[in-house]
Each structure stands twice: as structure tokens, then as C-alpha cells.
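Notes follow the structure.
Omission of a single protein chain aside, the complex is shown with its protein chains in their original locations.
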Amino acid sequence: MRISRNVRYLAVAVLVVLAIASGSDAPASAQAKTITLSMLAGYKEDVLRANLPEFEKKTGIKVVVDAAPFGDLYKKQLLSLSTGGRYDVLFMDEPWIPPLSEFLLPLNERMKTLDTADFIPTTVASGAFQGTQYAVPVDPNVQLLVYRKDLFEQKGLKPPTTWDELLADAKALHDPAKQQYGIAITASSDIQTALYMLLAMWSYGAELVDGGKGSLNSAAGKKGGEVFLELLKYTPPNVKSYNFADVNKAIQLGQAAMAIQWASGAKPMEDKQRSSVAGKLGYAQVPKAVRQTPMRGVWTVGIAKNSANQDAAWQFATWLSGREFGQAAVTFPSATSAIHSPRFSVLKDPATKAALPYADALLVSLQITKERPRLREYADIQENLRVTAGKLTAGELTLEAALKEIDAGTNRILGK
Amino acid sequence: MAAGRAGRWFLLPGLVFLFAIDLVPLAYSCWVSFYNWWLIRPRDIRFVGLANYTRFADDPEFTRAVVVTTLFTVGAVLVEFLAGLALALLFAQPFKFLRPIRVLLLLPLFVVPVVGATMWRVIFHPELGVLNYYLAATGLGPLPWLSDPRLALVSITLVDAWRTIPFMFLVMYAGLEVLPAELFEAAAVDGASAWQSFRHITVPLLTYIMLLAVLIRGMDAFREFDIIFVLTGGGPGTATQTIQILNYRAFGLGHMGEANAIGIVTLIIVAVMCYVLMRAVLRPQAAPS
Partner (left out) sequence: MKPTRLRATLTGVALVPVLVWTLFPIYWITAASFKTELALYARPPQWLFTPILDNYARVLTNIPFFQYLKNSLVIAIGTTLGSLVLGTLAGYGFARFHFRASEAVRFLVLVTRMAPRMVLVVPYYLMMQRLGLLDTYTGLLVAYVSFALPFSIWLLIGFFVEVPLDVEEAAMIDGCSRLGVLIRIVIPIAAPGLVVAAIFAFLVSWNEFLFALILSGVEAKTLPVVIAGLNTDAGPLYGEMSAAAVMVMLPNIVMTLALQRYLVKGLTLGAVKG
């Protein structure tokens, strides 16, 4: 019978699949010298994978990479760590250090063996929480001002150093009829909107959290908010749906004369396959008002408290934050891959300056950078900030109401 | 046919598997929803009774999300059902040239959801997208696809329709294929018009399959996440902030009690909607069995 033969094939196929499936169930990390790394997927993973064989050859330690997308990495790390999971080393964004500190190995003693003088001090602070060091900086990120040198020259303008100058320049360079816009930022419910807004408010002296309470609703916060809203007059018309990538696109396709963007977005701007303005861009510090506060966001590497391979993990962490990997990373030949280095020696190296036109701006900005509140509850506070900034830019709330709502949310989260 | 002992052996493997795999986690999640459990504070887990639920009652953000989710679900399922049915009827015609086109029609199903949504974002791009380029060229646009609160909801519905009309089509098309051809031939001999044979043969015989397609799509649309998250992230403002976006946020921040409560509420809403719809559709005729 034809059909019953088919059934037999089906049964065989099921068995084969089950056999393959159970075959792969054996734990891969039986050997002593294997460590598991929780890594950010994509444009930093490739740099790491390309350089990993070097580390493995040198130390004999095998590194197993579990890469997850940015939007899910924190969730996965949190779930894994809080349920006795299996990571030895974790690649973490700095706001995650306070909430994850509970599960991380204190590194104060081990840090003494590190040549900390070579690290930009603010980047080291990004791995610390309440006086304890939990992670080592690997890949520093900071907000920069990106501007079109050619357009500024044409109009005889100088790159702005203050928010007032920024507004004036944006106005001067804004020409919607020619699809030429003054500045690209986001005004959507994307997280970047909240961070741009916070940057402006910081510059005028406001704080998101002060004395354990929400304190954005102040004269300074209001002034910063007004400047932020004023800027929206000189942006592409639909920034209400923009995100990080759209800001990059506006620069790369020559539509925007300026942008405030994270350094991690700068590399594709200088790639001819992705950018029509490669080589025409200048980079500077973000503008100031009463103070200059480029926001910091450093990727760090830490070790799980319950790791059975802490020494091997530390060896890996030192290698990853080391000069050798840093140098290889900044000169990695890919337009989309970006790992910068937290080390003076790397960022000042001529090879780095040749590879990254924004190396100087990065170095200067990192030294004057401002960190977001170091609180366990910060992720919640920032999420509240994101939602409220989205409502503000969508016109659902006035600036006054938004500032009140942000502080109320912050206080609720902090239990005040 | 009367119930026999044999029936047990057909039903048990699947049911035991399904309930063991799904009902245990479901019960667990129900239980967690009565606790205040934040993953970053593993030593501070407290029983809070219904507090995770009662907070929804006076949270305008949640009420808004229920409305947005319902609007999206009803709109999307309606469009998809009508388009899918029309296509199924079109393809049920005995034309040879339809065969190769069938597979083309299914292609959107095969695109990884996040990539499909990302590419639609490129197409929708207000300043640089291909859609607005041609709309502007023809004088109809450009349109603020994702930045206008009302249009954003329409845009995500369109993308959802793009991806899932093939599902509706395929289910109903397969349903049409097994209908006995003799019935239609007899009706044609009796001089029935195309509409009459659709109304009196196709619809009654296809009711169950149509209902199933709507139920499955309805529960998926209500829980849709990828498309909305990639296209608008819930914005502008809170215009496309669905229950799933709120759930994602609570889950992502490690608020297990709250996330599970949102999940259980979603489950209840979906179950009630499905039950009501089933009753309404199946009452006139007996359930097929």
C-alpha cells in the first residue's frame, strides 16, 4: 500500500529528527576552560568573533558566544542571572550595572592589576555602583554634534558651541523647499527622543533625579524643554516617527546639516556605500548652556557571581578591555561594526585617527561626559521618561504637564 | 458515530501533550500575577492579591491600550478576512494559469516578521521612502504614514494585512478545495446563479473554516507585537500603544507580577471574544461534529 509506506517514511523521519535533537542535548561546556559570554548581537558581535581566535590561541580558553539583539539583551541577562543561569561573562550597557549588580562579581581587588591610568576615568566609573566596581569598560559611547563642514563653509558659519548658536545655525541652514533641513533629531516615542530632551534640560542645569526625588520640573528643565521643542521647527517634517537610524539616514543622505547623535552611529556616516556625505562631516561636542553635558553610554564587561570560571572570565575581560583588542576593534575594516576603545593610548593613536574622523571629538567628549542617574530603578525611570517625551512631542501633553508627569513617575518608581 | 473506547487513543496523545506543556505554565503565570515580584529584587517577593489587576482599573494608559488593541484587531481581521475570502474564491476557479501564482501569493508568510516590518518602515519612510516618492510625484502625497496618530494605526493594519492575507487565503482556499464538486454541478444544472450557489452552498459548508480563520487571526492580531514594535514602537505618543507593548515593557523591566497580570487579562479578553463569536456563528447551525 502506497500510503502505509508513506506512514513508515514519516515514522522514520520522526525518529531521525528526534535522534538528531537528542544528540545535540549534550552540554557543550564539559571542559574546564570554556566560558560562556552573553553578547550584544550584530555590529559588535562581528568584531568580537573576528578577534576571538587570537584570545583563544593565546590563553587556551574557549569562549562560547550567546548573542542577543539589543532590545532583548538586558531581559535575557536579567532572567538568566536571577534564575541561576549559565553565563560567565556579560557584555552590558552601563545603565544595567546597578540593577544587575546583585548578581555580579565585585572586581575591586582585580582592578588593581589593571593599568587603569590608561582608561578615560569616566568610562571606568560606568562599571561601578555605590563604590564597588562590577564591570570593566570596553566600548565607550557618547553623544556628539555632527555637522556638514561644506554647508557651514558655504554660509560662513562656525559650528555651534551653545544651544542658542545651534538654534540660529539650524534656522540659517533650514531650507525645506530644497529638502535641506537644519538638524536631525527624533521627536517620536523612541528612546532617543527622551535622551535628546534630557540632554537639553541637563545643559540648562536640570536633573532627572536629585536628592532621591524627581526634579526635572524646574525653571532649568522648562528652559531646556523649550529649546528642545524650538529645535523641532528646523527638522525634517516627519521626525515624529524618527528613530536612531532615521537620524543617521538624514545625515547620510545629505538631508540634514546637523545632528546630535551617539558616536556609535558615526562610522556608517563615513562609509561611501552608505553615505553620500562621507568626508564632508565635522564632529564636535554637543552644545552647552550653563554647562556642557554630553550623555555617556559605555558598554562594559562583567563577571557573574555564580560563575565557576571566574579567573578565565577575568582573563577574558582584561583582554576585551585591553589595548590590543581596542586597537584591532577601532581599525576593524567594516563600515557597520563599531567598537571604540576606552583607552587614551588607543584613541590617541595615529592609526585610530586615520580610521575614525571623529576620534578627537570622542576623546574630548568622553572626558567631560555626564552619566545618567546610577540607580537600580533607572531603567524604569528612563522608560517613564520615554513614554512622557513621546506624549509631549505627539502633542498629547504640554511641556508643563509633561515635566510634572515625569517627576510624578520618577517619584512613584522610587517609592517617594 | 457513537463514542467508543477507541476515541480515547486518538485524543489522548495530543491532549495530554498540549495540556502538560501549556496549562502548567499558564497556571504558574496566574499564580505569579498575584505577587509583587521584580526580578532585580529577588529577595523581596510579596503576595499582593489582586493589586496587579486593580491597578488597571484606574490606569488610563491601560484603558487606552485596550481600545487601540481592539480597534487594530477588528480592523485588521475584517480586512484580512474579506480579502482572503475573495482571493480564495478567485483561485478556486478552474484556470490553469492560477496554479503557479498561488505560491507567489503566499510569499509574505515566509518573510521573517521583523524583516518584513523593517522593510515596510523603509517603504513608509516619510522623506526617503519609495511610497511617498510616487505619491508626491502623482500629487497625492506625501503622507505622514507613521507620524500621524490616526494614519499610524492604519499603516500598521496595512502591514499586518500584507503579511496575513495569505494565511486567510490559504485556509479558506483549502476549505473550498474539499467541498464536493457534485453539489455545485447539481446547482448549476438547476440554474442557480453564482451568487446563489455561493450563498447557499459555499457559505454554509465553509462556515466552520471561515470561523476558524477569523478566530485564529483574531487572537493573533490581538497579541500582535513585532510589526507594531518595529514600525511605531507604540507611537506617535500613545496612538499605537497596544496591550502587548505594555506587556513587553513590564516584562522587559522585570516586573513579573504586572507582566503576568497583563497576560492573564489579555487571555481572558481573547477567550471571551472567541467564545462570543463562536456562539454567534455556530448557533444557527449545529457545530460540525
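Note that the chains take the letters A and B in the order they are written out, and that residue 1 is the start of every chain.
The rule is simple: a residue touches a chain if its C-beta (ideal position, glycine included) is under 8 Å from a C-beta of that chain, and two chains touch if they have at least 3 such contacts.
Every value quoted in this text rests on a predicted model; they were computed, and no experiment measured them.
Counting contacts over the entire complex, the absent chain touches A, B.
Here one chain is not drawn; of A:Arg86, A:Arg110 or A:Lys353, the residue touching it is A:Arg86. Among B:Leu50, B:Val67 or B:Val114, only B:Val114 touches the chain left out of the display. In the full complex, the hidden chain is touched by chain B at residues 1-4, 6-11, 13-15, 17-19, 21-26, 28-29, 32, 87, 90, 93, 95, 97-98, 101-116, 118-120, 122-123, 125, 128, 130, 133-134, 162, 165-167, 170-171, 173-175, 177-181, 194, 205, 208-209, 212, 215-216, 219, 223, 225-226, 230, 244, 247-248, 251, 256, 259-260, 262-264, 266-267, 270-271, 274-275, 278, 287-289. In the full complex, chain A makes contact with the omitted chain through residues 1, 3-4, 7, 10, 13-14, 17-18, 20-22, 24-25, 28, 36, 40-43, 45-46, 49-50, 64-72, 76, 79, 83-86, 243-245, 248-249, 252-253, 262, 264-265, 268, 272-276, 334, 336, 338.
What we mean here is this: only the chains that are shown with their structure count from here on.
Residues 71-72, 74-75, 78-79, 82, 99-100, 102, 179, 188-190, 236-241, 243, 246, 249-250, 253, 255, 376, 379-380, 383, 387, 390-391, 393-396 of chain A touch chain B in their complex.
The touching residues of chain B, counted against chain A in their complex, run 39-42, 125-128, 144-149, 152, 232-239, 241, 249, 251-254.
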